[in-house]
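A single protein chain has been omitted from the complex, and every remaining protein chain is retained in its original position.
Letters A, B, C and D mark the chains as written, and numbering starts fresh at 1 in each.
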Amino acid sequence: AKTVNVAAPNGNPAYIVNTDHGPEGYYGELIKKIDHDLPQYKFKTTFTSQNAVFSGLQSGKYDIALNNSWYNKQRFQTYYHTRAVGLDDLRLVYRKNGKKAASLNEVAKKNLKLVPVSTDDARYSVLQDYNNSHSKKVNLKAIGDQSSADALAQVANGKYDVALYPYAAYKQVANSKNGKKLTASKSIDQRSAYLLVHKSSQNKKLTKDLNKEIQKLYNDGYLEKLTKKYLYENTFALPNAKKEYNAEFNK
Amino acid sequence: MFDINFARDSFSQILAATPLTLLITFGATIIGLLLAILVVIAREKKIPGLSQVLAVLVSFIRGTPILVQLYVVYYGLPQLLVLMKGWGWNTNPDGLPAIVIAFSAYGLNAMANLSESIRAAYHAVDPGQYEAALTVGMSPVKGITQIVIPQLTVNLIPNFTNIFLDLIKDTALVYNIGLVEIMGQANIISSIGFKYLETYTDALVIYIILCWIFARILRLIEARLRQRYVIAQ
Amino acid sequence: MLLEVKDLQKQFNGHQVLDGVDLQIHQGEVLVIIGPSGSGKTTLLRNLNFLEHADSGTMHFADQTIDLGKPSKQQVQWVRRHTAMVFQNYNLFKNKTAQQNIAEGLIYGHGVDAKTANQKAAQALKNLGLYDRRHYFPTQLSGGQQQRIGIARATVLKPEVVLFDEPTSALDPELVGTVLKDMQRLAENGQTMVVVTHQMWFARNVASRVAFFADGQIQEIGKPADIFDHPQKQRTKQFLNALADNY
Amino acid sequence: MLLEVKDLQKQFNGHQVLDGVDLQIHQGEVLVIIGPSGSGKTTLLRNLNFLEHADSGTMHFADQTIDLGKPSKQQVQWVRRHTAMVFQNYNLFKNKTAQQNIAEGLIYGHGVDAKTANQKAAQALKNLGLYDRRHYFPTQLSGGQQQRIGIARATVLKPEVVLFDEPTSALDPELVGTVLKDMQRLAENGQTMVVVTHQMWFARNVASRVAFFADGQIQEIGKPADIFDHPQKQRTKQFLNALADNY
Partner (left out) sequence: MNSQKILSVIWRGFPNTLTLLIWSFIFATILGLALTWLDLRKNRFARGIATVYLNLVRGTPPLLMLLMAYYGLPVLLKAIGIDIDHWTRMTFGVLGLTLGWSGYLSEAFRSAYLSVDRGQIEAARSVGMPDRTTFWQIIIPQAAMIALPNIENLVVGLVKATSLVYVIGLYDLYNQASNLSNQTAGLHQLQIFVLLALTYWLLVLVIEALFRLIRRRYRQMI
């Protein structure tokens, strides 16, 4: 079997986490399933910092970046992309007794202090897109590697007012000491997550094979099952889910 | 694969982050220098208790990676402030700016390394110089400030240069706590298209030039002083 | 009597280097101290001006009496201001010019204003014929020049006593003469001096008295001719014979 | 004639330090060289065994004739193996014990097997009464002991000539005697020696001839009594007067 090098970032345990039994979490289980279903490939997962994942993907050290990369024009130009492997539900997280934030619009208007976002994180470009298309901008600051738990702790202890995260990131800390001080807004946006693949002639075939597999996993409800298992809700049941899922695949 | 145009276009944006890199470096150097002087005084005077505690602290800081120190301060400083608040101090653990954490971590690091170098430079000054100052009636303080410190400074420069360059290079880790210096800026620019090799090459060039310039400047200062005092190497 | 030391004791790591030294220094005399290497001559001088602190003993100096075991800060500073020292390795301040070396003891040690101090230093250099070297740093000067400036640095302070610790032993043989002549001139001007040296010519011709120091004590003291030609103790004879062998 | 040097020239940065030195060394003699500091005495010795390379000149040594301006590698090695040097600062190998210091010239320089070499070194140490120090490192020995081992290191090689560069000037006065006595014994055994020294006792009593070196040349050479008591040149008189002043 041909070895496929997969790189996964540290710091987001609901989606992907390195354990003694290999990768786990949403993408961890997904990659194991794909590995099982595609016997002609052997998927080998490496964990490293977010920026290193893409340094390696660009240089060809890694073939696949195993994280929730949302659509962005440059990325889709730089790398191949698969069909969407999941649908993320974006929420604003804030203190129960702090300033309320129901939409990015409100964050911008009330001038709320937003937790810095890792530049390597897909959320960074969501916010950048928002700022590019709105005159009243949110206060976006960048940071290197930071785990979601760290970020949410900073909202809980009052250093920042609000954080933008997929629902799962909030839910996994919701029962901790810090998490109990927090609450999440209603869904403000949904984004499809794609796997990015290093561009090379061999990986063209790999991408095709992955797409076929992912389509199958979507159709037979496996992705929905994973979502319910790891992301604390069924994002595929949200009102716009049908429209949003895989929306940018052909861009 | 390697997008030369992207590298070229990003260069000036990354260069624009240099002031923050330098701010952290200089801030840490100044904080470190002031603390190091106090540490050296306490240790050379063998102040009971304090000198032992400082020796252990210096050993600890010198024995641990700066990245680990950065996280210890990052997670620990707010908790310390909470604790101090509990004791009735008027501290505000929330909203601790990242730059304060950087100054604390890198300042302590500089303190440990500089204090060792200052001690070595101090011991390298011929004790006869200080004694001669005493025999012409200078007070101990005057002997130190007029005679020992000027000579110590010359001895210190080579090690100081190394510590200073290490600080510049080590600041490449602070983007981990949210400061957009050279490395942070490189990461931000890269994240749009997930293209890293180009911006990292830019950052590398900037670091090399920065270090080269400062090494040059410090070498010139040392040569000047040596020439002025004509202290043979 | 200008200065008297009684029962001076000093140990290093349990080793008794000064073992009850009694010493009297008279106004205007030149006292030469000779003795084996490592016997404690340097240590004795360093204890006289508190570069090292004695374990016990008393000092009478001018009108003061000082417990050498625990002198006060004022006493230490006072003695240092009324004595001066000339070192074997000159110990000129490396970061100061010739003129600064002489002036700065006056300025920072004796509170003389900078202008007067520099004038005095310049005058001292003129007397030595080294005025054209006044802006040189020590490493730009020969050993002999450095030591002569070292002597000027000490004497410009007008100390009651100048202590010399083997002032010529680091010098080239040819340069020894110039330094010894400076010291002789000083002696002729009535400066009280204590000199540790092995220069027999100086001991014989310039010293008022010669002391033989060994085993932590002054073994014998007297006029040069008496000590050199009629030593009383076996220990002294031995030492003088060993020295004589070299010449 | 054992060794003859003709018209030896050596410049440092345009400064003519050796300006046509002619020198003859006879089998079994002790030639003492005296002269002012910085005049080039050390440089002369260093040129004789190629620690420095002369600009020009000729050397006749045993049956060889060597162009000092461009000696062959073999010639350099050959001269170094038939001469030996004793340094002012001893220069014992710091990373070797006393015994190794003496043995290793035999082993690595003269191809003697290690066992024989170590036996010879041990014997040399016994002769000096330093056998119990054979495993000491130089820093654990006194200056006098180091220099005596330095002399043993040189003489164990049985060189035709031993060159001494101020062998006692770094020593405490008391220790000078022991070293000079070793040198005297060596002379009595017929060792050819060239000695730069200011120890008048040695020059007067042990030297076969004394040479006064100044201004890049040998100014005067002759029996010790002639040179010291009836110097021919003004320059020599001046120098001897300056030296005499010290004693």
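What we mean here is this: a contact is a pair of C-beta atoms (placed from the backbone, for glycine too) under 8 Å apart; a residue touches a chain by one contact, two chains touch by 3 or more.
Values in this document were obtained by computation on a predicted structure and should not be read as measured data.
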Fill in: Touch partners, limited to displayed chains, of the chain removed from view
A, B, D
Worksheet, complete the sentence: Only one of B:17, B:152, B:189 or B:203 touches the unshown chain, namely B:203
Item to complete: Please pick, from D:38, D:69 or D:109, the residue that touches the omitted chain in the full complex.
Response: D:109
Practice prompt. Would you mind spotting which of D:92, D:175, D:227 or D:243 touches the chain that isn't drawn?
Written response: D:92
Worksheet entry | Footprint left on chain B by the chain that the document does not show | 1-2, 59-60, 62-69, 71-72, 75-76, 79, 165, 169-170, 172-173, 183, 196-197, 200-201, 203-204, 207-212, 215
Discussion item. Just checking the interface: what residues of chain A touch the absent partner chain?
Written reply: 7, 10-13, 17-19, 46-49, 51-52, 55-56, 58-61, 147-150, 153, 172-173, 176
Worksheet entry | Missing-chain contacts mapped onto chain D | 46, 49-51, 77, 80-81, 83-85, 87, 89, 91-95, 104-105, 108-110, 136-140, 153-154, 157
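Note that in this section only the chains that are shown with their structure count from here on.
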Fill in: Separation of chain C from chain D, taking each centre as the mean of its C-alpha atoms, in whole Å
36
Worksheet item: Quick one: chain B and chain C, Cα centre-to-centre, how many Å?
Response: 45
Fill in: Interface hub residues of chain D, defined as touching at least two other chains
none
Response to the item:
Given the complex, residues on chain B that touch chain C span 126, 128-129, 131-139, 142, 146-147, 150-151, 228-232
Fill in: Interfacial residue positions of chain D with respect to chain C in the complex
36-37, 168, 172-177, 180, 198-201, 239, 242-243, 245-247
Worksheet item: Mind pulling up the chain B residues that touch chain A in the complex?
Response: 1, 78, 93-96, 175-178, 180, 183-184, 187-188, 190-197, 200
